[in-house]
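Removed from the display is one protein chain of the complex; every other protein chain stays in position.
Order of writing sets the chain letters: A, B and C. Residues in each chain are counted from 1.
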Amino acid sequence: MSEHIKFIQGNEVIVEGALYAGLNFFAGYPITPSTEIAEQLSARLPQQGGKFIQMEDEISSMCAIIGASLTGNKVMTATSGPGFSLMQEALGYAIMAEIPCVIVDVQRGGPSTGNPTHVSQGDVMQARWGTHGDHAIVVYTASNHQDLFALTVEAFNVAETYRTPVILLIDEVVGHMREKVVIPAEGDLPLVNRLRTTVKGGVDYHPYLPREDGRLPMSDFGGVHRYNVTGLFHDMWGFPSTNPEVVKGLLRHLIDKICNNVNQIEHHREYYLEDAECVLISYGSSARSALHVVESRRQRGEMLGLLELQTLWPFPYDMVRAKCKNAQFVLVAEMNMGQVLRSVKTAVDDPAKVYLANRVDGEFITGRDIRNILRIIMGKGV
Amino acid sequence: MSEHIKFIQGNEVIVEGALYAGLNFFAGYPITPSTEIAEQLSARLPQQGGKFIQMEDEISSMCAIIGASLTGNKVMTATSGPGFSLMQEALGYAIMAEIPCVIVDVQRGGPSTGNPTHVSQGDVMQARWGTHGDHAIVVYTASNHQDLFALTVEAFNVAETYRTPVILLIDEVVGHMREKVVIPAEGDLPLVNRLRTTVKGGVDYHPYLPREDGRLPMSDFGGVHRYNVTGLFHDMWGFPSTNPEVVKGLLRHLIDKICNNVNQIEHHREYYLEDAECVLISYGSSARSALHVVESRRQRGEMLGLLELQTLWPFPYDMVRAKCKNAQFVLVAEMNMGQVLRSVKTAVDDPAKVYLANRVDGEFITGRDIRNILRIIMGKGV
Amino acid sequence: MSEHIKFIQGNEVIVEGALYAGLNFFAGYPITPSTEIAEQLSARLPQQGGKFIQMEDEISSMCAIIGASLTGNKVMTATSGPGFSLMQEALGYAIMAEIPCVIVDVQRGGPSTGNPTHVSQGDVMQARWGTHGDHAIVVYTASNHQDLFALTVEAFNVAETYRTPVILLIDEVVGHMREKVVIPAEGDLPLVNRLRTTVKGGVDYHPYLPREDGRLPMSDFGGVHRYNVTGLFHDMWGFPSTNPEVVKGLLRHLIDKICNNVNQIEHHREYYLEDAECVLISYGSSARSALHVVESRRQRGEMLGLLELQTLWPFPYDMVRAKCKNAQFVLVAEMNMGQVLRSVKTAVDDPAKVYLANRVDGEFITGRDIRNILRIIMGKGV
Partner (left out) sequence: MSEHIKFIQGNEVIVEGALYAGLNFFAGYPITPSTEIAEQLSARLPQQGGKFIQMEDEISSMCAIIGASLTGNKVMTATSGPGFSLMQEALGYAIMAEIPCVIVDVQRGGPSTGNPTHVSQGDVMQARWGTHGDHAIVVYTASNHQDLFALTVEAFNVAETYRTPVILLIDEVVGHMREKVVIPAEGDLPLVNRLRTTVKGGVDYHPYLPREDGRLPMSDFGGVHRYNVTGLFHDMWGFPSTNPEVVKGLLRHLIDKICNNVNQIEHHREYYLEDAECVLISYGSSARSALHVVESRRQRGEMLGLLELQTLWPFPYDMVRAKCKNAQFVLVAEMNMGQVLRSVKTAVDDPAKVYLANRVDGEFITGRDIRNILRIIMGKGV
């Protein structure tokens, strides 16, 4: 039906995708360039019987969605760099306590309050390492609205499947850009719903005892079971433990449940890679310019290809290595000082052949910017 | 003089070093295993005319030292993982506004509240990437009390020289271990004092206009000059700007002032490296066990050597590459899932020859742990 | 003596060097940025008994010095790009008839009248290939006034030794820059004077019959011998021939007398090449910026070195290959679209590791320009 075709901003696409996925609780504090997400949900969620709360800051926003998730809701918050920094402590709690939730970071220029109204992709490393201690996390991004819708739904699915926070890390250009998106009909995209325990009320429920498939069924907190939830290392009952075997076992579980499933979690798009001598790797809005360069140079017979990453963490090292195997050189296009570049260099066989095409002045990286770097790498000068 | 020889905990050594360096303002919130630092300074600082404030949390602690530094003080705060996560947003502000300060993180097991009373080295990557946006930072660590004293002083010197936050990243074992330390006489260690502007009151002062040597003279905020300080990208007057040249120029300045001076900023110790066929790389308390392994194996004629890192960031890639050039393999000993291992793999010519000896269960890594890994690497099995 | 120390423009240095070398005939037509050479010589030459003629254009200037050289004089003309293009036909005649002469091209921006008052190094390939047919030629350049003086003298020496036109190819920055130069005392620099025949008047003189050392003694035209000089292929009497053996023999002679003596003809300077991992190759004023980059980066411990070419043609392929043997990459710094780059790529073992740092907008290439390219090549982005 034609009403399912929309011409909206990326921030609104996330709203549509989250509602499609079953979002029914959002807590947040508005911050440029993510504000439209909270704004739209403040109207949409109550209409559908969901809850919207504007909190006093980002710390409380993160804590609110953790609590709401525990009580049985699909939850999300949205922010930008400074707010994301404030969420890091509670984010670690959600990782440790294995609480499904989706956090949107619409990136702007940093560090600090930085360049609020301009584009950047500077939070890639923070999304992985912002909270203290060893851990793992899932981070998705997208370059266009149709993919953004699908990955928003996937973010909720993965959060539920692995009981983990999932970061939806987009940039200001994607967030504010308007383009066509077709909202799929109900049922077109598969949804993963909360796995609830089959243990009956009044019977012992072990909140941190995995089933044989590795998943942890949940019981709505405050419901029929009483159990403990903590940010400390804990045993299968959720009670704190400093027993070395318990500590190591839980830490490895938190990491392995993500990293051992990278093939299930990972998504990407590829263009002209089969015979590419020069592989561009990009993501988010930068990938739009990279694709433009690839397509225009292909018309001149030059063997360029594009690998567009949609999963930044866990980084798909094996996939990237395979795709770059026959490349004479690899060019990573991103709007930061080379944050994905680091991972690509680690992934490929010859790190010396990996170059960076970037822009860090708040302006959008264009095809021209990438072509200028290509010229220099190819020894053609300015 | 005998009163200059002390037998104290590492946390107390930091107190002594900070006072020696000229600390006169501390704000903090106690958290295990860093609490002794605040405890000692609550008594020592007022005796010397300095200020100690216990704040309501770590966010306010970080903000308090930023303000106090701007008004002319040498400042410090101390915390552990969860508190360090909470400080990340204000830490980015100190980076952007170029405010000298020292932050101590006495690491415990994470993520989240984790394993408060047990050792870990899990915050290495967070110390680099915890705040959002591209940036650079200085992180020192030490394995023994004499070095810890010197590096605490150096942390203050570097903070003043480069107008940057400096992280003193130690671990619970170093923090709580007691051993001898000789407090140097006044003048034995050079001190870098605040570079104050020579611009007179009533005359225009450009707070973000570097001198020809690259340093930015400061004027005590609230003193004779009025000027603006912001976390936004800003021009030489400190006023916000979204001009692409200004944005890129400031970002590159913030990174280059640290990364281009890695040779000045970097410290390390080395043992038996000249002819080492196997290079161990370690830091903090792990380096004590690594040194034990090296020395005992040298007695058996095995060609082991140890590179003890004292500067974790900016990572001394060139130095590490040079030291590992002739090694048949490299073994990184640390108490996390391989956080320094990543940087070492990036630094060396052949990443495949770099191995990890680690422990992540809250127990201290021993010589036996490292030797067990060595056996396996050398093909001798368990 | 102090009067031998001067603080003058590069164009004036060429005047001093030419007079030192024995110049006694100059014909030219003024053109920016070479005009000071004609201007100064119009006063200096007559004072010393030499001849200065301002001609109606560059074609006649070139023809005048050819005639004057044949009659026994040391000759020179000076021009810039457009004038150099006009000289190409007569330059071919001087090559074919083996007439010693020095042509100065002070490069400005081209093609065509281009950018007369701004710097360029765009005539490198033209200096080699501007006239039609296979041939060889000698082209010198310099980056500083002391070298420029020495190479001006060398240009005259080589012209006489090999009976060939020699191009002194400098750029506008060197031509107009003032710096100290010490004029050597008479006899400090060796001079090569015209090799005159010992054949007496009235006896057969074979103008194109080489001595056993390969040199062709000359007889002042219009003097005691009558002989033929032509731009056609010719035999040992100078008479035209289409005999295939004569044609091939003369063509090979014209090329071999230059290319087989590349080691005698070639001059260069080198800085820090012994252990350089990155070799910069540059020449003319660009080499000043390249040297600045190398020296400042050496202070940071980076293994850069500089090879400064002073002989552009015959290109010293073997020397360049030897100097670049251990380099991880090679960066050619020049103010054109990569004219020396081509030769370097041909010289080295791995052309893919040769990059270009250039500037083609009429502005002088600075250390910053070169450093920016270095960043990108090293994969660090902008």
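Here are a few things to note about the model shown:
In this section, a residue touches a chain if its C-beta (ideal position, glycine included) is under 8 Å from a C-beta of that chain, and two chains touch if they have at least 3 such contacts.
Owing to the predicted nature of the structure, the values given are computational and were not obtained by experimental measurement.
Every visible chain touched by the undisplayed chain in the complete complex is listed here: A, C. Of the listed residues C:I95, C:A159, C:V332 or C:I377, the one in contact with the hidden chain in the full complex is C:I95.
Residue C:T113 is the one among C:Q54, C:T71, C:T113 or C:Q328 that touches the chain missing from this view.
The chain omitted from view is touched by exactly one of C:N11, C:T197 or C:N336, namely C:N336.
Check C:T35, C:S85 or C:T141 against the missing chain and you find that the one touching it is C:S85.
When the full complex is taken into account, the listed residue touching the unshown chain is C:F233, out of C:F233, C:Y283 or C:Y355. Contact between subunit A and the absent chain runs through residues 300-302, 382. Seen across the whole complex, the unshown chain contacts subunit C at 59, 81-82, 84-86, 88-89, 92-93, 95-97, 107, 109-118, 120, 122-123, 125-126, 128-135, 230-233, 242, 244-245, 247-248, 251-252, 254-255, 336-337, 339, 342, 345-346, 351, 360-363.
Just so we're on the same page, only the chains that are shown with their structure count from here on.
Distances between chain centres, each the mean of the C-alpha atoms, put C farthest from subunit B. Centrality by C-alpha centroid: the chain sitting nearest the overall protein C-alpha mean is B. Centre-to-centre spacing of subunit B and subunit C amounts to 56 Å, using the average Cα coordinate of each chain. Between the CA-based centres of subunit A and subunit B the separation comes to 30 Å, rounded to the whole angstrom. Touching two or more other chains at once are residues 337, 345, 360 of subunit A.
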